[in-house]
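Only one protein chain is missing from this complex, and each of the others stays in its spot.
Chain nomenclature is as follows: A, B and C, assigned in order of appearance, with residue numbering initiated at 1 for each chain independently.
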Amino acid sequence: MQKPKIALYWCAGCGGCEEAVVDLAEKILDVINLVDIVFWPVALDYKVEDVEKLPDGSITASFINGGIRMGEHEHVVKLLRKKSKLVIAYGACSAWGGVPGLANLYDKEEIMKCVYQETPTVDNPSKTMPQVKTEKEVTLELPNFLPRILPLDLVVDVDYYVPGCPPTPDVTWKSIETLLSGNLPPKGSTLGALTKSVCYECALNETKPEKVLIKDFMRPHKVAIDPSKCLLTQNLMCMGPVTRGGCGSLCLKVAMPCTGCFGPLDEVKDYGGKAASYFASILDYMDEKEIEKVLSKFPDFMGVFYRYTLPASRLRGKIKMKGGD
Amino acid sequence: MSEELRIGVYVCHCGTNIAGVVNVKDVVEYAKTLPNVVVAKEYVFMCSAPGQQIIKEDIKNFKLNRVVVAACSPSLHEPTFRTATAEGGLNPYLFEMANIREHCSWVHPDEKEVATTKAKLLVKMAVAKASLLEPLSEIKFKVNNTALIIGGGVSGLAAARDLAARGIKTYLIDRSPTLGGRAARLGKLTYTEMKGIDVFKGLIRDVAGNRLIDVYTNTELVSVDGSVGNFKVKLVKNPRYVDAKCNLCGECAKVCPVEVPDEFEFGMSKRKAIYLPFKDAYPRIYVIDMKSCTRCLECVKVCPVGAINLNEKPSELTINVGGIIVAAGYDPYEPKTGEYGYKLSNKVITLFQLERLLDSEGPTKGELIVNGVKPKNIVFVMCVGSLSTTPDAYPYCSRMCCSSTIKNALVLREKYPDTNIYIAYKDVRTYGRGDEQLYMKAGENFVRFAKFKDAPKINIDQKGNLSVTLFEETLQEEITIPTDLVVLVVGMTPPRDIDKVRTTIKIGCGPEGFLREAHLKLRPVETATDGVYLAGAVTGPKNIIESIASGSAAASRTLALLSKEEVAVEPLIAVVNEDICSGCAICVAMCPYGAISLKIIDKNIRVAKVDSALCKGCGTCAAACPSGAMQQYGFKDAQIKAQVIAAMGEV
Amino acid sequence: MSYLPKPVLVIGGGIAGIQAALDLADQGIQVYLVEKTPSIGGKMMQLDKTFPTLDCSACILTPKMVAVARHPNIKLLTYSEVIEVTGSAGNFNVKILKKPRYVDEEKCIGCGICFNKCPSKVPDEFNLGMSQRRAIYVPFPQAVPLKATIDKEHCIYFTKQRCRVCEKVCPTKAINYEQKPETIELNVASIVVATGYQLIDPTLAAQYGYGKYQNVYISLEFERLLSSTGPTGGEIVRRSDNKHPKNIAFIQCVCSRDVKINPNCSAFCCMASVKHSILAKEHLPNVDCTIFYMDLRAFGKGYQEFYNRAMREFGVKFMRGKPAKIEEEPETKNLIITYEDTFTGLKKTMTFDMVVLAVGVKPIYPEALKLPLSEDGYVQLKNQYLDPVLTMIDGVYTVGVAAGAKDIPDSVVQSGNAAIKASILAGGAQK
Partner (left out) sequence: MTYLVPQHPLQLVELGAERFSRCFNCGNCTAICPITKEKASYPRKLIRYSLLGMEDKILSSTDPWLCYYCGECSDQCPRDANPGSFMMSLRRYLTTKYDWTGFSKLMYYSKKAEVIAIIVVAAIVGSIIYLLHGPIVETRVELETFAPYLTTEIGALTVLFVLAGILLSNLYRMYRFVMRDENGNRIRVPLGFMIRDFIRIVPLHFLTQIKIKECKDRQKNWINHLIIFYGYAASFILFVPLLKFTQTNDPFLFVNPLSILGIFSTIALLYGASIAIYGRVKKTQPMWKDSHSTDWMFLILLLLTTITGILTGIFRTFGFPLPTYIMYSLHLMIAAPFLILEVPFAKWSHLAYRPFALYFESLKERYLASKR
């Protein structure tokens, strides 16, 4: 029997997701026993042309991590889509844009200017900017920079999602198991994680008082955190209640508030909106001025509520797409 | 959903209310083009009997399984059309309403085309939502047919009297040691020869000893759980230290060494630490005021029947009732020291103190004596604490004071014909039956009226002589009235601790703290919390007659509830998806009705649980729920999203 | 107690009667609600909005009306009058005359075809004669019951023995010219009188020229002008030239607080006029409103705040002084009011395009009951304090304006009061 073929590809991401695969440790050998990896640029020397040669639909599953930032990403994921039975958005960036997605708060010009001109460490007196095509000595073509970062499912049809920044080895393993079991869940499902929020797994959930109401907003590096008490009740903006569980509440185990890398639950369409709504609900003030005071303590509102999900949110970002959005 | 959707759309003209602006025909034609719509019709008044008939027949003829009516506000006629839908043989919750009157024709009277487009959109949205509606059934509870009345003033007494007369077991609690409230302290009343105490006696005749009425004095509310038809109320009964053996011999008070101002007489006389609140107090048993008692035990020694027990402890009791009437009354506005010279001179008193002074059973046996002399010139200053006359005053009108002032002025003129009485007023609001005649009679009796706009000044000179200076608005002149007595006509304010009762029972209040009715005009004795009713001045200033009438009216509404076998509650309540709920408990704190708790389903796995009897379907929890586990029937995220998409297109 | 309760009779289908009937019915008591006009609803139905919340009056009332019609414990007898009452508390024998509608209530579906075809036009009482209805009519579209009635006095068939158009067009053959008055006899435990009021004839205050000058209105007429279901569809226009007025005067205490006409205060007119001025401003933002008053009786919950709003937010002018007379400018039909501004002591005249008189009220009582009245013209009460709704006849209770001028919330409270009293007398069974 021929082993199922799988492909792995890395778009706009930090590389953590690739690490996460390696983090499977000895289990990766089990994986290799079970499947044939036909494309994995970071580890294996297969080229895009090799993929192009494969018959359509011949790859069983493509694991794609990172958001779609460059024209090249777009090209390759579309190719993989054509060649694969299943496309899996692997990790937060691929599923919702991830941390790089916060770049969508700026448009292309602003980003370019910042990176190539304004950053203090840049030495670029001629203010040269990257071009898609350069014809000086030789002709060079670079992938184009898309107006904004997109989650995978806005570019190609996605079958499954594996959440996390990065997905924990446990989650990765469970999703592979699910895929290999032959008993596929409905399209669009999230693999390897829970249907309940982080609180469900969190040991501190039991320490919550009868009524959860908070009076202030604290940043974790500025307070002495009591590791035995629900962080929310210590005025730390824990995203646990609004974030999909399955991570094993790892951060909370070391008394760091959840930042939400497992993204929204099935019934939630806009992670940040829901997070803001939940925070607004438990903020225990009636007076507008008091509320203003608390809100002014947020150093970066979008960074707190939309850390991993801005490109997939209703807000999308700042850039206007052609044809309106 | 396996079943094929068959939607009927009905567009109402509402006379010309809608049809005058919206092109109803266009809307109907448009509706026919919407997905799953099998029939669309228009009619002049959909809410009328023939209009409803159309719906009922179409459900049968077209085998409809969803009904959409585009008409007025759902708050108005949703129940009407739900009933019609049910009578047509469908589940009533498979009905959806589009408001094309308040939301459309009334707000765009001059833009007919825009309004028509908007009406189409509203219909499209309703159809989109209707496609996702699910059949629901009403939630029913058995009713416990007993009632709790909080407050033993005249309105509470009237309510207890009337409920008991219809055979309803009633608990009447008051936190003071006697029933009677404030009306018992009033002197001669406006329209009869009766006094406040006579009204109290008249009511207590039916209440005292009534086997259906349990009276608990010195008793306060601790908590209220449950909901309409089934409240579980915890009370704490504070000790009286004297039991029913008391034979009213009064020996204890004679030997008691502690004297404190008598609150019944507004501090104008003294009482002992062991005392009978007033002559006709109910229950007629002495009581010890532990705040001032020195525990000298003199009374215990002297009591011939051994009725005194200084070691009595508070006791808690729990009762189950079907309905609650809050008749907590009011407090008179207490002027600050120095406001209108109050407390700077003992010649400045409040109207309530005057009532006591004029009462033959009051501290002066009915003689108006201030500082040992009978005042000759008396000035009443009205609207003290009301109508924003001073910065601390409330903006509202206290309603009863005008005629009460005039009544007292007439009583004084009759009793002391040579007194000169001035009434400084802002507006004479003798609105009640017979009050205008009273006002005229005051004129005939040479009670003089001076109209002010800004609060009069009370001048006290070094010798302690008083005068009142005011700018007479209708003469445009400042006048100074030398006087021997100033009566401050103080308004009514919400009772001081009402917020505790209010938050325990979970009812709303207005900006000044008076409790809020379910509807100011048509549901004046009901609250937004089903099964909780309001009586007397706790909703706003009232005179005795109005208080008694509202006590009876509250009893009437309560009786209407308690006459039922069971109560049905709209099923538009919150529901938890236990597969999603992680037990994060955010919703628990949000629920304004205390309807959500956490239940343990497996070892330490908890999920939220909605008490369908308590849930009012406000949606707060659904908005707060971080995981989307909490949804509200009738307004599920998917249904609302379908409407939004219908309106805005897919985003 | 487990015997069946006796029924209760409620006379008058205005808001007070409706509320009393609903309360009683909810308590499990059988109620007969008798209304002399073809539909319940009463005066509240004619109001546009209600103070101080500006709720649409019909919108909050019609659900109650529908509830009356639906309630299994309420038997609604419209177009009926009580003609005889004998017996005493707990056991009244009542004769009710059910006037013929000449329309079979069972068959009529209120489709309205007949009144569109009827050739006889009559001034419409519901709009105080400012519009026309037909001789076969439904008083207003939300009428309960929604059954047509033939006004015999104006019906061409009854006056001239020809026509019969309605009979021809009726799709359900509901017209029956042969209908006879019917007498219904009831035995009831108690009676709630909620017969309401009528406006005092405004021509008694001759100095204001109502009926003589076209642009002088009474407040209820103005209410109809404001109403979108009114004769002008909610346009405030003058009778004389159909133009919007630029300034409107509201005069308080017309035929009330006047010992020669009616010494009583009518309790709700002040707030009604404040409401009118606000609504006028909403309809015509540039209109100037002036209220002539003596004491502005904003005594109820939220009323003072409403009054303040009218002053501060809407710029309604309040003029303290009772105008002495109104004269008309013959060419423009504008109205000149002579008054003393009692705050400045200046005697002045001011010209208005429209004047609205807040006319006082007097109670209506069913003659059959022979209720003893007191000096003020209202029903005498046995013990005003302990039982505020009991008349001198045991078992007969009065509520609403029939028991003294009052506003809607106070009427509703009284209805509840009377309901429980009647219910006690009816001896409703406890389960």
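The rule is simple: contacts are C-beta pairs under 8 Å (C-beta built on N, C-alpha and C of every residue); 3 or more make two chains touch, one makes a residue touch a chain.
Here the structure is a predicted model, which is why all the values come from computation and not from measurement.
So there's a chain missing from this view; which of the remaining chains does it actually touch?
Within the full complex, the chain left out of view touches B, C.
Considering the whole complex, which of C:42, C:112, C:300 or C:321 touches the chain not shown?
Per the contact definition at the top, the residue touching the missing chain is C:321.
Of the residues C:131, C:214, C:308 or C:342, which one touches the chain left out of the display?
From the options C:131, C:214, C:308 or C:342, the contact with the absent chain belongs to C:342.
Based on the whole complex, identify which of B:477, B:499 or B:512 touches the chain you can't see.
Of the candidates B:477, B:499 or B:512, B:477 is in touch with the missing chain.
Which one touches the absent chain: C:237, C:294, C:311 or C:373?
Looking across C:237, C:294, C:311 or C:373, the contact with the absent chain belongs to C:294.
Give me the subunit C residues in contact with the hidden chain, please.
These residues of subunit C touch the chain that is not shown: 207, 253, 257-260, 294-295, 320-325, 338-342, 345-348.
Which subunit B residues touch the hidden chain?
These residues of subunit B touch the chain that is not shown: 377, 420, 422, 428, 439-440, 443-446, 448-451, 472, 474-475, 477-482.
Throughout what follows, only the chains that are shown with their structure count from here on.
Identify the chain whose mean C-alpha position lies nearest to the mean of all protein C-alpha atoms shown.
B
Report the chain whose CA-based centre is farthest from the CA-based centre of subunit C.
When every chain centre is compared against subunit C, the largest gap points to A.
Centroid of subunit A to centroid of subunit B, CA atoms only: how many Å?
Centre separation, subunit A to subunit B: 53 Å.
When the C-alpha atoms of subunit A and subunit C are each averaged to a single point, how far apart are the two points in Å?
Computed from C-alpha means, the inter-chain centre distance equals 68 Å.
Find the geometric centre of each of subunit B and subunit C from their Cα atoms only, then give the gap between the two centres in Å, rounded to an integer.
Distance between chain centres: 27 Å.
In subunit C, which residues are in touch with two or more of the other chains?
none
Going by the contact rule at the top, pick out the subunit C residues touching subunit B in the complex.
Residues 1, 15, 19, 23, 26-28, 50, 52-53, 55, 59-64, 66, 70, 109-112, 141-142, 145-146, 228-229, 233, 257, 259, 263-265, 267, 295-305, 308, 320, 342-345, 376, 378, 383-386, 388-389, 403-405, 408-410, 412-417, 419-421, 423-424, 428, 430-431 of subunit C touch subunit B in their complex.
Using the touch definition up top, name the residues of subunit B that touch subunit A in the complex.
Those residues of subunit B that touch subunit A are 577, 579-586, 588-590, 604-606, 620, 623-629, 631, 637, 641, 651.
In their shared complex, at which residues does subunit A touch subunit B?
195-200, 205-206, 208, 210-213, 240-242, 245, 264-269, 274-275, 277-278, 281-282, 314
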